[in-house]
Structure formats: structure tokens, C-alpha cells
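The complex appears here without one of its protein chains, the remainder shown in place.
Which chain is which? They are A and B, in the order written, and residues in each are numbered from 1.
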Amino acid sequence: MADQPTNHPETNVATTGLQSNVAMLAEVSPQGRKPRRSPFGNALTHIVLWIICAAAIIPFLWMVSTSLKTLEDAMAFPPTWWPSPFQWHNYMDVLTSKKANFLLWTRNTLVIAVLAVAGTTLSSAVVAYGFSKVKFKGRGPLFALMLSTMMVPFPVTMVSLFVLFRWLGDTTGVPWLGTFKPLWLPAWFGSAFNIFLLRQFFITIPDELSEAARIDGCSEVGIFFRIILPLARPALAVVALFAFMGVWNDFLGPLIYLQRPEQFTLALGLQNFQSQQGGTPWQLLMAASVLVILPVLILFFIAQRTFIEGIATTGIKG
Amino acid sequence: MRTQSKELKDFLKGMGFLSPWVIGFVLFTAIPIGLSLYYSFCDYSLLQPPAYIGWANYRELFHDPIFWKTVRNTFLYAIVALPAGMFIALGVAILLNVKMRGQTIYRTIVFLPSLVPAVASAMLWLWLFNAKLGLINLALRKIGISEPPLWLADATWAMPALILMSFWGVGNTVIIYLAGLQDVPKELYEAADLDGAGAFQKVWHVTLPSISPVIFFNLVMGIIGTLQVFGTPYIMTGGGPARSTYFYTMYLYDNAFTYLRMGYASAMAWVQLLVVIALTALAAWTSKHWVHYQGK
Partner (left out) sequence: MRVLRIALIILLIGPGLGLLFFGPRDTAELPRDRVIVDYWEKWTGNEETQMRSIVNAFNDTVGKEKGIFVRYLSTSSVNQKTLIATAAGVPPDIAGIWDPNVPQFAAMDALEPLDGLAEAHGITAGTYKPVHWKACHYDGKLYALISTPYDVALHYNKSLFAAKSTELRAAGLDPDRPPNTIAELDAYAKVLDTLNPDGSIQVAGYLPLEPGWYATYTPFWFGGSWWDDENKRFTFTDPKVVRSFEWIQSYYRRLGQSAMSEFRSGTGNFDSPQNPFMAETLAMEQQGTFLANYIHNTKPSMDGRWAAAAFPSDDPALTDVTYCTADVLVIPRGAKHVNEAFEFIAYVNRQDVMERLCSMHCKTSPLANVSAKFMNEHANPYIAVFERLAASPNAHGTPPVPILPQVGEELGNFFQRLSSLEITPAEELPLMQARLQKKYDEFIKRQNNRKKPADEMPGQSLEN
């Protein structure tokens, strides 16, 4: 009953409104725009872009090529491009290596990622709702304060966070350090970037929608869950995606908080694998790197638009 | 009476929604920053209770040659890698903004490297920079440079190597510029066309001023980002050779977690915070002179 209005024309108004907002900030391939001619002549542009793309892609090819060689081939001088024969078992060797446990590390990363993504998406949305849809005294200054915390680099707080988590462990009687908690729990308290992103999104949703629901007797929490969240799906996807990338790529956090290899994340595990090997079984290191990169690349091809919009609006690297 | 209670009710409602952030802010930002300040005046190893030592940590920092070395390295990296990267990204973005065949493919390829997790790209570039077997020196030898640099093994070339490598990941900055370029009103280009402006003049007089807010944004984020560089040099060089790639955050990390000098590390953290604030303020202040916000 209460959510009935959301199925009706107003919804479309709202969605197009926020779509155009994202489009304005992020639309990268402009449709219906007049083709712009190259300022430097077409052929030259193509050549320059070819060179740039070669520079971008050759490292990948080299990585894959090395990952399929024997160690002797990889270290042969001068090196060759084409592995012969292809050593596909390198990938199995990495996955079953006694010095590494990539499956466990992937699972650890996924556990942290699921908890962190769920936490940051939900909590940032709740807070963003407060910053955009509830009018109260002190909102402006608080918002400014929140924005300013975006500037605080992690290294600034890492030492005292470490002490703080130690204290939390001592006080609660359950260890915090040496567990995943420091890596995902803070995500449940919102992150400034995500709150900002979602707030920008929420303010484009017309208030009439919430008003109508309020008149229908819907509570503030009901409005948030039944009206705002469904409408904000594209923005939530951006937040979730980047939270996931954040966990997948994070190195310093796990380095500080995790000590046992059984708990490592993939990024930390990869570095551990390299340092333990002294860095020389290049074919295995490259195979391991390919395995770490591959899921991200697949994710990108699935959610290309979300990626591009996310980067364009927030400017954060995943 | 009534309005007051409504105001209070709204405030409570608002704070209810804000509460996760408020708690998180207090616990994970405000308290740690405050604690850092306190510890920065202490000698603290975590294994023994903190002992107050006044300004000693800051005084020691001031006379610590390694501290200054890491400051120098970090700024060197920031001053070279950041503007050069922004320049390259802008150039690529302008090229990619041209409507042409294969545009989507070009954009995708340029973007791909910035997806690579820092640890994996460190592995890859360690291999590419290998003095004997690396692809880069292989290419350099091919084009007739018989004694190419030893890159990461040479104190003179390690930093340039890291800077060079950073350009590989400019893809996301390119995307930000591309988004910014969409907002340049095409009337401005048309007007410039009427004035008979050439390609470079258009870039200089139309494109750059129009996207200056984006440049500004990238600059601020870039400053904060470069001051935190850690993973890549930590994995690739460990700060060497001869401390030539020892970055500020690495030294902070070492003080905290190798030497267990939490107080000294906290002093470094506070210095870093103040520098970030100062640089951001500076960027904001100078931006008045070169950032043109369109009237929206």
C-alpha cells in the first residue's frame, strides 16, 4: 500500500532525474552529441592512440607470456615472446603450492569483502539519507566535517587505530587484532566518500515522493527502505563495487592487522609468496598475478558502466 | 514550545540516521587523531606504558636525516609523478574524446591498467624492470642502448622507474577528465571556431579553463594520494637502493611496526596530517586564480 506510489509516474521522474545527474557527471560516451573532429588530424590521432594502447597492454601480454613459460625459458637470455610449449600447469602449481594457499586467501578476501561491502553500502546509505532527506539544525556543519575527514590519510591514524583495536581486544576479551574485524568492522560506520556520493544522489530524488509516502503513514525508516533505496540502486552499485575493489586491493591494512598466513588476504598473500620466494620463480609469480588480476578484469567487463560512472563521480581508484 | 519540540524531534531523527557515521567518526577518526597527538609527545612501544617526553619526538624528527630523506623522496615523487601523470592523462583524455572508430576499445585498453591491484602491478613491474631479463631493457638494447639503466638496482634510476611505472595507471584519471570534457559547452568550441582558433588554442583557451575544476579535484586527491605511497615501493624496492625510494609512509610504518616506536611514528603522522591540510588549503587558495566554475 504504502509503496504503491513508487510504481507510478513519479518514479520515472525520479529515475530520469538521477540518471541525468549521473549522466551529467559521468556519461562518457555521449550519445546524440555532434561528432567532434580531432584537433590533430585523424590518422595521427590513431597512431598516437595505438602507441599509448601498446604501452598499456604490452605489460599484460608479457605477464601472461612469462606465466606460461618454464623457469629456464623465463630466465633465458635473450627472452622470447612465445612460450614453447605452454606450461599451463604453472597455474595449477601456484594454486597447489606448499608455500602459498591462494584458495584460502581468496576466501579470506571474499569474507572480508562481503562484510565490508554490505556494511559500507548500508551504513553509508543510512547516513546519506540523514544528510539529504532529514532537515535538522547542525546538518551543514556536520556535513562539512564529514567531507573534511576524506582528507585524513590512513597512515595518520593507523598507529592509534592499532592501539585502539588492541584496547578493544583487551576490554572486550575477544581479540580484535590478528582477526578480520579491524578490516571490515569500520565499514559498518559509513565512509565519507560513499556518504557524499549517495547524498548527491539522494538529493536528486524529489521530496514529493517521500511526502506522499509520509501522508500514507509510512515511517521515515519505511521511506528509506521502500522508496529511496530501490531508486538509488545504480549509486549503491557504484558504492558496493568500489568497496569491493578497496578490499581486493588493500595491502597496508592487512599487513598491519593480520599476522598469520592462514588469515592473509590475496594481496598480502601474493606479496608474501613473492618475498618468500625471493622473487625469482618469475613464471609462478606472473601466474599468481594473473590469477589476482583476472577476477577484477571479469568484473570490469560485467559492470563496465558502474566502474566508469563510479570513477567519474568519485575519482577514487578501485 | 511547539516548534522547539519539532526542532528537537527533527534533530533526533537526523542524528538517528547520522549515528553510524557519528560513532564511526568518533571511534575511528577523532579518537585516533587525538590519541596520535598524545602519543606524539610520548615514548611508547605498546609493550610498555607510554612515557611523556614532551617535544622530544618532534625535536628528533627535525634532526633525523632519514626523516628528511623520506620527505625529500616523497615530495620528489609528488612533484614529478603527479603533474606529469596529470598532463599525460589530460592529453590522452583529449585524444580519446575525439569521436572516431574504435574509441570504446581505445578507452577500455587505456583504462585496464588502473584496474590492476597495486601488489600485482608491483610484481609485474619488478619483472619488467629486471636489469638483465626485463622487457624494458630488452627494448632499450634493441634500439641501440647497449648499457641501459639498472632501474631498481641503481639508486639513481629507482625513483624514475617508480615514476615511470605510475604513468601506467593513469587510466582512472583519464576517465575523470573524459567526464569533465563532456561538460565543456560545445558553444564555446563553436565560438572559438568562428574566431578561427587552431587546435592547440582551443585546448588552451576553451578546454583547459572549462575543466579546471576537475584538474583541481585531481590535484588535491593526487597530493593526498602521493603522500601515502606505500605498497609499491615496499614490495618492489623495500626503500632501496641506498634509501632512494624510501617514502614517508614506509618510514612511518617502520618506526611503528619494525622499531615499535609508536610515539615517534605518531609525531610523523601528525606532521603528515598538517602537511596534507596545508597543501589542500594551498591548492584551494590558488585555485581561485585558475579554476573557473561554470555558473552552476
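Going forward, a contact is a pair of C-beta atoms (placed from the backbone, for glycine too) under 8 Å apart; a residue touches a chain by one contact, two chains touch by 3 or more.
Source: prediction; values computed, not measured.
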item: Omitted-chain contact residue, chosen from B:M15, B:M100 or B:A131; value: B:A131
item: Which of B:S45, B:T108, B:S212 or B:T280 contacts the chain that the document leaves out; value: B:S45
item: Selected from A:A55, A:L104 or A:L145 as touching the chain missing from the view; value: A:L104
item: Contacts of chain B with the absent chain, listed as residue ranges; value: 43, 45-49, 51, 53, 60, 65, 130-133, 146-147, 150, 153-155, 240-243, 254, 257-260
item: Residues of chain A in contact with the chain not shown; value: 71, 75, 77, 98-99, 101, 103-104, 106-108, 110-111, 114, 162, 165-166, 169-170, 175, 177-178, 256, 259-263, 272, 275-281, 295, 298-299, 301-302
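Definition applied: only the chains that are shown with their structure count from here on.
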item: Chain centre separation (chain A, chain B; CA means) in Å; value: 17
item: List of chain B residues in touch with chain A within their complex; value: 7, 10-11, 13-18, 20-21, 23-25, 27-29, 31-33, 35-36, 39, 46, 92, 94-100, 102-104, 106-120, 122-128, 132-133, 135, 138, 168-169, 171-172, 175-176, 178-179, 182-183, 186, 189, 198-200, 202-203, 217-218, 221, 224, 227-228, 230-231, 234-235, 248-249, 252-253, 256-257, 262, 265-266, 269-270, 272-273, 276-277, 280
item: Partner chain B, residues of chain A touching it in the complex; value: 24-30, 33-40, 42, 45-46, 48-49, 52-53, 55-60, 62-63, 66, 74-75, 77-79, 123, 126-127, 129-131, 134-139, 142, 145-146, 149, 151-164, 166, 186, 188-190, 195, 220, 224, 248-249, 251-252, 256, 267-268, 270-271, 274, 279, 282, 285-286, 288-289, 292-293, 296-297, 300, 304, 308, 311-313, 315-318
